[in-house]
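A single protein chain has been removed from this complex, and every other one stays in its place.
Here the chain labels run A, B, C and D in written order, and each chain numbers its own residues starting at 1.
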Amino acid sequence: MGYEISLLTFMGISIIGSLSLNLITGFCGQVSLGHVAFVGIGAYTASILTKADTPFFVALLAGMLLAGTFGVMVGLASLRVRHDFLAITTMGVNFVFLGVVREQEWLGGELGISSIPDPGFGKLGFLALVLGCVILVALLSFQIRRSWMGYVFEAVSGDEDTARMLGLDASHYKLIAFALGTALAGLSGGLYAHHVRFIFPDSFAFVESITLLAMVVIGGNGSILGVILASALLSVLPQWFQFIGDYKLLLYGSLLFVVMRFSPGGLAGLAQNLFLKSKKYFALKENQ
Amino acid sequence: MKLKIIISSILALFMFFGIAWADTVKVGFNVPLTGFAAADGESALNGAKLAVNQANANGGINGKQIELVIYDDQASPKEAVPIANRLIEKDGVKVAVSGSYSGSTRAAAGVFQAAGIPYISAYAIHPGITRAGKYVFRTSFMGEVQGRAGALLIGQTMQLKRVVVITLKNDFGKSLAAGFKAEAANFGIEIINEYEYSIPDRQFGPIVAKVRADKPDAIYASGYFFTAGPLVNQLRSGGVTVPIIGQEGYDSEQFIKIAGAASEGVIITTSLDRDSNSPETRSFITEYEKLTRNKVDMVAASGHTALNVVIAALRIAGTSNPKAIRNAIAQTQLTAATGHISFNALGEVRKNVQVQIVRNGGWHYHSEIRDQTLLAPPES
Amino acid sequence: MLYLELFLQGLLQGSIYALVAVGLTLVYGLLRILHVAHAGLYTLGGYFGVLVYNSSGSLMLSGIVATFGVGILGVIIYRLCYEAILDQPPFVPLIASIGLFIAMEELYRILFGSYGVSYTNPPLQQMLPLGGLYLREGEWVTILVSIILIGGLAWLSSRTRLGLAWRATVTDPQMAESFGIDPIRVRYFNFFIGSALAGTAGMIVGILNNLVEPTMGSVPSYKALAIIVLGGLGSVRGTLVAALALGVVESYGTIYLGNVLNRDAIAFVFLILVLMVRPQGMFRGV
Amino acid sequence: MLKIEKLSCGYGSLTVVHELDLTVREGSIHALIGANGAGKSTTLMTIAGHVQVKSGSIQISSERLDQVPTKERVRLGVAIVPEGRRLFADLSVRDNLEVGGYSQPKENISRNLERVLTLFPRLGDRLKQESSLLSGGEQQMLAIGRALMAEPRLLLLDELSLGLMPRMVEDCYIALQQLQREGMTILLVEQNTQQALSVADDVTVLESGTVAWRGTAERARQDTSIIEAYIGLRREPKTD
Partner (left out) sequence: MSLLDIRNISVRFGGVHALEEVSLNLIQGEILGLIGPNGAGKTTMLRVITGVVRSNKGEIDLEGELLNNLPIHARVRKGLGFAQQLVRPFREMTLVENVALAAGAKQTLHPWRSMFRVERREALRESLKWLAMVGIEDAADSFPNAVPLGYLKRMEVARVLALRPRMLLLDEPLAGLNQVEASAFADILVELNRQGQTILLIEHNLAEVRRICSRLVVLDNGRKLAEGIPETVLNQPSVLEAYIGQGTVHAEN
């Protein structure tokens, strides 16, 4: 079972990561190309703390808190720069995060942090913990979407200026999206670190941010189920593609491209289109 | 409900691809075959395959053929952990080898250690790997060890004193530099300057200009063939003529191709002596070239060596009990393509350091460093 | 002398950045696409260069193939990949482009091998010290080619009909069309020029490093994005200045900041600082 | 010269102009006036090819203009001076003019350039300046000059006087009359009604995308209340 467990654990961690990005990018419309930096902040914080004998959950929480704090700082940047500029700024955040971590000996520098303590739940216990977190994060996502907060996020994502004209404090809401999203990224980071029990800068390279964003957009920006499905698929894809061997990444890249090129709404968009088409079809029939 | 269906169908799929063959002795092998580390992965895999072919031709393990179970880990820790689990459970391997980089090897090592399955790192140099536990070994030098050898080579063998250190900013380069700097003073070396570069860098103009101004006696530069090739080339064409000393990362024909004429006279510390008369090394070199039509390199030799250690241990243990295999590995006394090998208490290899030099467009014997106190890897 | 030399090395690196980034900024200026796969074309330029040279021995021929071949491929990529998704929100072409880039890198690896390809008979490697400055032939050629190409581009855009059409279309495509300019042709032209510049840069870097690897484009891909933002997205002049400035800063940074900040992070630190002060980049306009 | 029949046009699902009929006589100045949002600019932009035709036809000298791609309409003699001028801001004055003459063979360009500079001597001193640095009036002159470079038979002018000093407006209008004397046909959208009426031969008043009144400028000038009524300054519009 260990193999399935470790795969499911990674899947769960990916889902938390992509759902957290979905809060920012999917719900609130702020494209972030550097989300894995916050995963990294959570991972480093939690690891350093548990290595210093801090209880696991306290460390996890601290990782979330610190990631969220940095997230709010980037959120403040989002109040100043928009759209493409924001995308590239967040990308910059990822590179600067790596650049700084690589040079910090107390963060393990290039060697990273190894022998991160086992939280002691056993493989299955840890999986249960991760899945529990997935459920919580998914529930939170659903709650946000059906609440007035999600309503406002949708408005801010659609047209920020008009949202302000309706008396909505768009800046404040954007900061909340960043705070929540990055804190949850920190959670996924803390879990990741204690699952692999070894982290180093390359674990949080820019390509991982792209992977997270890909999960969100392939799932259908904003669609919770779509994003969960896409991250579940994409996180195990490299394992499934083992038999394709040499063509694995080629396929992965092409998949990203093809989905964006032919169904920019992602899986959710695809499903919706089919649904609408069938609805129209039936409506036509009814009218006849 | 939906989730259940998804999970169970996923599981079913895995099981389908995880079907095992009987009647062979399986050895796990994780290796980067796609992505940025694919070049080294390819060499390591070829070296490993060669070792398996040779052993199978010699009757395998007590008549059973050896089967290499290969997975691509993209040199990513995230991929390596499920692969380790998969090797252990689905494929039921009793011993495994990493043909991969430090990140994935370090991550997988924890899994193998926890499962009590012996695991050998062929060429990953992260100091933390063997510290995962008693089931983890390494057949290549730790960075520090090789760095110390470099200091001896420059300060004692070559009698050069004023040295500029150019360090590749990753675990490999950093630990080399640490070892080198720790011993430099003991061999009368004065480090007059140190520069760092990162792994994607190929243009070293600024460093070359500065090094020329530094006027050192020698340059100790870490890197892989794809960074060292351009570096050496640019140093030479930038008018820097002093000896350049590198390490096993250079050890590839590719380095000579890239650096061209500039590679003449470059000296490295490594594991493979191409001019060795030992039958193990000779047969490795000729058969590897026959198998792949490529020239041998350090990574291939390391993959080959690691597999030979495993094969030897399997033969001695004579059973598929991982604990017995582990103990057999720990007791290894073996002459492999990379020389005579044994392990210390931590699972780190003890062997001599080969010094090679580029002459007439090929790697050749320069000297050998046998100082076992200097080369002693850490015991814990 | 050292400072001057470091400066020159910086300009050298900067001029390569410029060749890549100018193409990217041309594409952005006209179509608002962040064309990451541009770096894949740059790598392809490297491959075309080395493969043609190794089989023909003619530097001229390989230069032509690298420039024009990549230019044409750029047009094809625009036609097949981007044209249909121009009116989508900006992250759609961006991610499509990133996917394309990953696929291109892998395709190169599968086609040309993972070890990379080197020139069998590396051209332009001799040192040519001029006035106390130590540069290789290849490096002088790089500077020369950059000046010629970018000068040529300036000439093309300011002195030719095509350039006029291009500049007009960038500022107001609708009005340009009103005066008889075909916006589709301008887009093709735009992609051709941008990609050709990247192809040339790729070939030059291939020669300088004597190595063309599948992942050669990974650094320029994202750094060029930073450069064009620093230059004020869409401004060619700004991009040139930003590229050269970054080259110089990195050159000094490698020597004097090496253990504080990663070379590749320097660009982004600047980027973030500049954007916080000037959310629209350093320069505006074409 | 220009004959528009039953033209409906608009953006996306929105139809702005409904079944418009409009005829512009060869060599005349035709003023199109009406309140904001009445569809004047939309009509002009449809003729130029920037707004989608939903039904009806546009003919220029008996050729179906609406079936010609936008970029080729200039070759049929249509040039536009759009609302807000929409100069190529980063380009120099000369380059703006050259874009205007893009459709013309090379040998015509210097001739046309000379013609424009005679008409607007002020542009002559500024040929090398970036067009965004010109004053409002000069920009308007440049916009007209740019269109003239295409040797149009039909000149479409949108809100010429908007945001300009009276003196400049006057200069522009004098230029228009000069052009008319040279045989050009001009379709003019103008909110400065008086100004428009002073030069126009014919007038069409648009209201909510349909024609509300049409007649000679002569009549409209004699009885300004007609026009005033249609833009809402008088309570009761006089019927024709």
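Simple rule for what comes next: contacts are C-beta pairs under 8 Å (C-beta built on N, C-alpha and C of every residue); 3 or more make two chains touch, one makes a residue touch a chain.
For clarity, every value in this text was computed on a predicted model and none was experimentally measured.
Undergrad: Could you run through the displayed chains and say which ones the absent chain touches?
TA: Looking at the entire complex, the absent chain's contacts are A, D.
Undergrad: Out of A:44, A:97, A:173 or A:198, which residue would touch the omitted chain in the full complex?
TA: Reading the full complex, the residue touching the unseen chain is A:173.
Undergrad: Among A:58, A:73, A:139 or A:165, which residue is in contact with the omitted chain in the full complex?
TA: A:165
Undergrad: What residue numbers in chain A mark contact with the hidden partner chain?
TA: Answer for chain A: residues 143-144, 146-149, 151-152, 154-155, 158-159, 161-162, 164-173, 176 touch the chain left out.
Undergrad: Can you name the residues of chain D that touch the chain not displayed here?
TA: 12-14, 16, 18, 35-37, 159, 162-163, 166, 169-170, 173, 191-195, 197-199, 207-210, 221, 224, 227-228, 231-233, 235
Keep this in mind: only the chains that are shown with their structure count from here on.
Undergrad: Quick check: more C-beta contact pairs at C-D or at A-C?
TA: By the number of C-beta pairs in contact, the winner is A-C.
Undergrad: What whole-Å value do you get for the distance between chain A and chain C if each is reduced to the mean of its CA atoms?
TA: Their C-alpha centroids are separated by 31 Å.
Undergrad: From the mean C-alpha coordinate of chain A to that of chain D, what's the distance rounded to whole Å?
TA: Whole-Å distance between the two chain centres: 54.
Undergrad: Out of chain B, which residues touch more than one other chain, so two or more?
TA: As it turns out, chain B has residues touching two or more other chains at 34, 169, 198.
Undergrad: Got the chain D residues that touch at least 2 other chains?
TA: If we look for residues of chain D contacting two or more partner chains, we find none.
Undergrad: Name, in rising order, each residue of chain D that touches chain C in their complex.
TA: By the definition above, chain D touches chain C via 48-50, 70-75, 79-80, 82, 86, 88-91, 95, 98-103, 146, 150.
Undergrad: Spell out the residues on chain B that touch chain C in their complex, using ranges where they run on.
TA: Where chain B meets chain C, its residues are 34, 36, 38-39, 41-42, 169, 195-198, 200-203, 205-210, 212-213, 226, 229-230, 233-234, 237-239, 254, 257-262.
Undergrad: Sort out for me which residues of chain C touch chain D in the complex.
TA: It comes out as residues 161, 164-165, 167-168, 171-172, 174-183, 285-286.
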